[in-house]
Structure formats: C-alpha cells, structure tokens
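Here the complex is missing one protein chain, while the rest keep their positions.
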Amino acid sequence: MCTVISFATKDHYFGRNLDLDFSYNESVTVTPRNFVFPMRAREDLTTHYALIGMATVLGGFPLYYDATNEKGLSMAGLNFPGNCHFFDLQEGKDNVTSFEFIPYILSTCETVAQAREKLENISIYNEPFSKEMPNATLHWMISDKNESIVVESMKDGLHVYDNPVGVMTNNPPFNYMMFALNDYASLSPKQPENTFGTPLELYSRGMGGLGLPGDLSSKSRFIKCVYTKLNSLCGDSENESVNQFFKILGSVEQQKGLCEVKPGAYEYTIYSSCCNVEKGIYYYTTYNNSRIHGIDLHDHDLDGKELTSYPLVTEEPFAIDSRK
Amino acid sequence: MCTVISFATKDHYFGRNLDLDFSYNESVTVTPRNFVFPMRAREDLTTHYALIGMATVLGGFPLYYDATNEKGLSMAGLNFPGNCHFFDLQEGKDNVTSFEFIPYILSTCETVAQAREKLENISIYNEPFSKEMPNATLHWMISDKNESIVVESMKDGLHVYDNPVGVMTNNPPFNYMMFALNDYASLSPKQPENTFGTPLELYSRGMGGLGLPGDLSSKSRFIKCVYTKLNSLCGDSENESVNQFFKILGSVEQQKGLCEVKPGAYEYTIYSSCCNVEKGIYYYTTYNNSRIHGIDLHDHDLDGKELTSYPLVTEEPFAIDSRK
Amino acid sequence: MCTVISFATKDHYFGRNLDLDFSYNESVTVTPRNFVFPMRAREDLTTHYALIGMATVLGGFPLYYDATNEKGLSMAGLNFPGNCHFFDLQEGKDNVTSFEFIPYILSTCETVAQAREKLENISIYNEPFSKEMPNATLHWMISDKNESIVVESMKDGLHVYDNPVGVMTNNPPFNYMMFALNDYASLSPKQPENTFGTPLELYSRGMGGLGLPGDLSSKSRFIKCVYTKLNSLCGDSENESVNQFFKILGSVEQQKGLCEVKPGAYEYTIYSSCCNVEKGIYYYTTYNNSRIHGIDLHDHDLDGKELTSYPLVTEEPFAIDSRK
Partner (left out) sequence: MCTVISFATKDHYFGRNLDLDFSYNESVTVTPRNFVFPMRAREDLTTHYALIGMATVLGGFPLYYDATNEKGLSMAGLNFPGNCHFFDLQEGKDNVTSFEFIPYILSTCETVAQAREKLENISIYNEPFSKEMPNATLHWMISDKNESIVVESMKDGLHVYDNPVGVMTNNPPFNYMMFALNDYASLSPKQPENTFGTPLELYSRGMGGLGLPGDLSSKSRFIKCVYTKLNSLCGDSENESVNQFFKILGSVEQQKGLCEVKPGAYEYTIYSSCCNVEKGIYYYTTYNNSRIHGIDLHDHDLDGKELTSYPLVTEEPFAIDSRK
C-alpha cells in the first residue's frame, strides 16, 4: 500500500512511498494560482495557492496523490480499503469529492489549523471522477511545519485525528494504529539492559530494537516507520536531510515479489517523494532509478493558468567512473 | 554491522552493506595481475587473477572489504566480534593473515570448489597489519555463480559452512543463523490462510509476512534479508537486476540514529556495493548519494602492476528537472 | 488482571481467573429467590432468579465478581481501568450502579437476548457502594449457552459488543481486542507448511503456534486464551469438561512474581472458577489449592431469603498415597 511522513531538520519535508502493482502514468505536476479547478458540488476554485505534487492528469484535471502548496501546507491520500466510506450529497455541508479534496484544502489553507476549521463542515461526496474511474478508497494526512492530522471518512462520519508521530500508512483506522505503538514502548537504539534473571550475551549491536516488525503489512510499516523516524539523526543540510528522508521511507520500501496482491501480481514502491515544503522543491526516486530528481515550484510562473507536468525519469544509465 | 548477499538473475551479482560508525577512507580499487601481494608467512603473490573491490589502501596494500576476481569468484569479510579467533603460526599449515585472506583466495581460485580445497589447510594467522592497525574480527562469505560458503575461524578451528541462502551478516556463528530461519517457515508474500478458529479480517495486503523481524541486530537482518532475497522477483536486464540487488540490501539498511554503538555514536550503512561478477563491473551507492556509480574492471590494463583506486563519490548535486 | 471464558461441551460452562495482588475475603455465595437486593436509584429486587457465584459480602450485600443464575445466564465483571467511565444519574434511564449491575441483570434475565434489551436503557450510575469502597473500574461479559456479549461503559456511553470468541480480559476496549486477533490468523495446532523459500527443519512439534504471545499483559492473555479455547479438544464428561476448562484458564494463569503492580507487590491468580451453568454447580481452585471444590446451587432452598456463603478452601493437605 503506501506510507507518508512529515519530517523536519532545519526545513520541513513531506513525502511518501506509493506502493502499488501498477502505475497510472503519474507525473510531477505544478498547478499555478490561476488554474481553474472545476468543482462538482460547489463553486470552482479560480484563484488559489500554487501547488506542486505527484498527479495523474486526466481530462486536464490533476488527480493529486500528494502535494504541497506555496504556503507550506502538504497533503497526501493513501489507500484505506474496507474502512473508507464516502457520502451522497449532504445538505448544509461542503460536499467535496475525494479527488477534489487535496486541491480544495491546499488551494485555500495555509496551515493545519485552517484545514481543521474547513474540515468541520466537509463531507466527502461519493461522485466518481468519471464512469471509467471509480473513486479510490482513501484517507489523508495533512501537515504543516508544526503538526499533522489524519482525516478518515467512514460510515459513521468524518474523523479527524491529531497525528503526533507524523506518519500514516493504510488500515486499520488511525486510532488503532496509534494504539498499536504502545506494545513497542521499550524499543530503543541503545542496547537493552538485561532484566531476564540470568546472565545473557548481547551478541549484536542493535538488540534494543528486537521486536520491531519487518514485514510489509500496513500496521507493521507504520510501526517501523514511526520508530525509524523518531530515532533518526541527521544534519541540517539539504543533502543530508533529503537523503535521510528517503532512508526513512526506504525502511518500509516494498521490494518486488514480497507482497502478492493476486496470483502473480505484486505491489512495490513505484515512487518515493520528498518535498522540501519551505523551498517548494519536490524530489523523487522511482523503483528502478535511485538517483534523486527534483522539480522547483518557484522555477515556474506561479501566476499562470496552465499545469506543467514532468514525466518521471524511471530509468537512466548508471554513472560509470573511469580514468580514461 | 554488515550484510553480504550473492544474487543471480541472468548474471551473477555479489555485494554488501558496510555498516559502521566511521569510515577508513575506502575506495573502489582494481588490482591487476602483476601487482605483488607481499605475504607474511609464505611466498608473495606475484602473478595472479585481477581483482576489483572496495579497499582501504594502506602502505601500498589494498585491505579489501569485499572483492571479485576476473574468474567470477567473490569474497567479503564481515564483522564477527567475540566469536572470531585467529591463531599463532601453525606448523604444516598455510598461515594466512586475515588481511591477506581475500587477496590469497581470489588470487588463486576460480570457484568455490577450489577455495574449499585451499581452506582445508589454511590457518588464519593472527599477525596484525601493523601496530596501529589491530586485526579486525572477521568471518567471510565466498561465492561463485553456483554456490556460497561461510568461513569462520573460531577457538576450535576453522569452520566452513555451506550457505544455501547466499546471505551472511554477523553474529552468531553461521550454524546458529541458519537454525534461526526455521522459526519463520510459514512466512509468505501471499496472504495467510485463517486457521485460528474464528472469522478474522485480512485488513492489509502483505499479512503473510507477519512475524518477520525489522530491527537492525545481526540475526534479524539475516532473517529479513534472506526472506527478501528468496522471494524477490525481477527482470533480467542489468538495470533491473542491479536496482533489485540494492533494494534487497536496502531492506536491511541501517539508518543514522537507529543503532547506537556508544553514547552519541551510531553505525549506519556507509556504502552498499553490487558487483556484476560476470562483467566485472563494481557498482556502489553511499549513505548520502543514492545514485548508482560503477567501475569496470575491464576498463583497466589487467596485466599491469599498479593499483588503481577510485575515491567514493559520497555526495553530488541532485538532478534538477526544468523546462527552462 | 483477569480472564473470563464461556465454554461448552455437552454442558455450558462459565468462569474466570481473578488476578489481583490482594484478596477481599471473597466466598462462594448463593442468593436465593427472595433475598432482597436494595437498589440505589430504582425499586429493590425482591423476587428474582436465584444466583450462585463469587462475592464479597459487605453489609449483607453480595458484591458479585462473577455469577450464574438458575436460568443459565452468567455474568462477570473484570478490571477496565482508564477506559471505564460511570455516569451521574441520567433522567429517563435505568440507573444501575456497577455493584448492582450483576444482580440486576441476573435477577431479571434468562438469556443474553433479554439482557441486550435491558441494556438499551441502562446507564451505569457512579454512586459508590460506600465511602470506604470506591467503585471498581469494570467492564462485563454476559453469556448464555448460545452467545456472549461485552458491556463497556465509557465516556461516550455504553457499548455492547457481540463476543463471538467467548473470552474477555481487560484493556484495551473490546473492539481493539478483537482487532488484535487478526494478526494471528495463520496460527494452528498443525505443523506449518514451509513457504519461506529454502528447505527448513521442523525441529519441534507445535511450531504452527509460533508467534502466540506468552506474557501476562491483558491483550496477550486475550489472544492466547482465545486460541487455546478455540483449539481445545475434550470429551463430554463432567470430569473432562471441568478439567479442560481449568486448563484453558491455566494457559493464562498469573504466577506469583511475574507481574509487578508496584515495587514488591505482584498480582497473581487468586482463584479460578468454572460454573456448570446447566447444573448450577460452581467449581473453583485457589492459588495454593489446585484441588477442585464445588458448590451446588440446587443443594440450597432456592425460595429462601438468606445468603449462604462458603469461605474458600485456600489450602489443604496433599493426598499422600501409602501401602501401609
């Protein structure tokens, strides 16, 4: 499935792994301030904050998987099958479809606090993008430099959870995820103290982490990624920060062959992204191209009306060093 | 500590993570056939197979961490503290120091079978490289296209183990490592069958892997890496094979901050390597440079006498995509 | 803390472990039909079903820990600290204190279905039994021969959960408990199939259960006890059934010294009970008396007005076999 994290050194970074068994031709897409987002059940978004993120552009509409706006607010949608429920039009509510949700929030909010206010009256409207494109079953993480929240639309309504750890994966619902962390309280990058009752041998470094799960199911990825992020150490430079961010995501990367979704089909980490939210630079790697590429939001005319899309560089020659 | 794997698609690949809290200024180093390896307790190696691998070159001697020869045999030394024991000079034995061991085997053997024969009479001699450079406590994996073995010099002598899984990490001794795998027999990339006795929910993909360890201790890395390698799927192309190889190593990568070796000091994956054994191309990435670099053995005069070393490119600018 | 189970062979059995660090002088207590239960916020219970169970009798009131009525309905209260919340008097509700809850349900209901109906209008009233006796923080399991439910009074109201596994322990809330079982779907009393990817050794019987938790925390006891109960096999005789019931409870027994509640104080399984619900015989063992004692409800005048209490036989001489 997927993993998203919010991470800070000197700057704030936001990004995710997309884990699927197929690709929708996604591209890094810049939406300038005057691009018109048509909306299904409310007035269109005509002037708004500029966005950068990963999207499949369909019929001129950027279906964002994750994005960041020029004010430092970020948002990502991740798979939430079984638990996700969207609603018919609700009288008196802001009815926003799931594919409009990221553009709507990022177009109009600068902070999580502002997003929270908007969420008080939002209902996720179940109209699909098109007949051929049924709604994905999603939940969302929204982050600014100071905090993160998780938004889950379920049968009993819209849940908004504080996310003190700044990580989200997939099922189960976020309150169950946070509860699951309790069982790992004693983990540590330090060697454990021996309290077993008889002399024992610390035969390896890193034994304070024993018990951490390493499989690819969504709860295990959540636990491992939270632990890795919370204990991560890195310098403040852009190079160190971005590399460390990709290492944290790498701790829960899905390798091809390890997660069967149906006989013979396997999901894997199609891309990993890391947006320097403050600089507006969106970095990514793909499964077969570990070189970090970046696109700079501010390298564009942000007052324009047209999308700019960058197809992913999914393969490129290795750098061959030579003396000749 | 470290992890080494042997992996095959169409070609055969061999490489490792080096996990330490400091670096010895290692470089990719090519040793041509006529470079003289001085030996402490036997005749020098004057004419031999050419080698490529990672080494710290000290006083003109390449202290190899891992290397491959032109005939397709590879060997790596990994930390084995506590269990490792080297010996005084043994009458009637081939006395080879630990730092000579990789050059000696790779200079003279084409296959694991030939290495096995040599090992029958070898004793690892405890003379250090220099006063300032005490012997590292090591054990070794030797691999060709068809098989791998593990060599452990312990107080009770030299142990040579078949390694049917082609992975090695650190402690405990290899027979204990292989035994540890037994507890994970039921893991699978497929969803588990429910045999618990009451209806349950498969709430995530990948639940067949539940129980796989995810911490960084050496036994856990062994189990996770073996499982990842054995279930890995990838195409035959060089690009796919090399990327998949680095993904498998990435499954047990050590992130900075996650493994404390003493207060305030942390080991991490300094470099990862992947040698296409058949083509003689040695690829690597470093902690802060995920772009894959390669050095081609056959890009050198293999009949020469001088070492050629390539300092690691440990940092380089990100690739910035732009329309301008 | 505690564990309660509902179990059936030919007959239906209901019982529990009481795990605490101190005892309240509890006794097996029979309440006949005409004993008057004074109620705090509603009319007293004057004529009702007869009960048998474990209680501390205080000021003439049987504070039942667990009990069964003559119609085959059983109920037990177990510790639920942190999550439990009781309410001020609620207008229009049946206000029942926590210590009246077991008598009230068992006095008036024959089945879980009838209890469910009563629960629709019940609010657990926060008045304590006395100034010296603050309310215990409890949740409850109610069982008849066909089904079990769990009742949890929390800040957001009274939750009633179906309990398809017929086991309850303590925290977390029951929906979290049931979710936790999902991770153990692949466990089985049969040997596992090897799907790891390399030949492995099944070195012991019982390896299909690997992963089952064995510690004494409440979630682990729940998982282990459910698994043990669901896979349990036993004959239909009273002797086999009762012994098997105590074995299932024994799988999560708390040994002295294993669970510290504060420095130097340890909780342990003070008593284990097993009521043959259909015969009305209440069996028990205590920590230092493993011999099974029983008290028969029908051995009493059920139309009486007075409680009959049987102090627990907490120690008795071992049976010494001799030829002399």
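Labels for the chains are A, B and C, by order of writing; each one numbers its residues from 1.
In the analysis below, a residue touches a chain if its C-beta (ideal position, glycine included) is under 8 Å from a C-beta of that chain, and two chains touch if they have at least 3 such contacts.
Quantities reported herein were computed from a predicted structural model and do not represent experimental measurements.
Student: Given that one chain is not shown, which residue among C:Arg42, C:Lys190 or C:Lys305 touches it?
Tutor: Among C:Arg42, C:Lys190 or C:Lys305, only C:Lys190 touches the chain that is not shown.
Student: For subunit B, which residues lie in contact with the unshown chain of the complex?
Tutor: 172, 176, 179, 183, 219
Student: Pick out the residues on subunit A that sit against the missing chain.
Tutor: On the side of subunit A, residues 164-165, 179, 181-188, 190, 192-203, 207-208, 210-211, 226-227, 230-231 touch the unshown chain.
Student: Considering the entire assembly, which residues of subunit C contact the chain that has been omitted?
Tutor: Residues touching the hidden chain, for subunit C, are 1, 28, 82, 170-172, 187, 189-191, 201, 203-220, 224, 228, 231-234, 239-240, 242-244, 246-248, 250-251, 253-261, 266-267, 283, 285, 287-296, 299-300, 308, 310, 313, 315, 318-324.
Everything below uses one rule, namely that only the chains that are shown with their structure count from here on.
Student: Let me have the rounded angstrom distance from the C-alpha centre of subunit B over to the C-alpha centre of subunit C, please.
Tutor: Using C-alpha averages as centres, the distance is 56 Å.
Student: Could you state the distance in Å from the CA-based centre of subunit A to that of subunit C?
Tutor: Chain centroid spacing, subunit A to subunit C, equals 44 Å.
Student: Which subunit A residues reach two or more other chains?
Tutor: 172, 219
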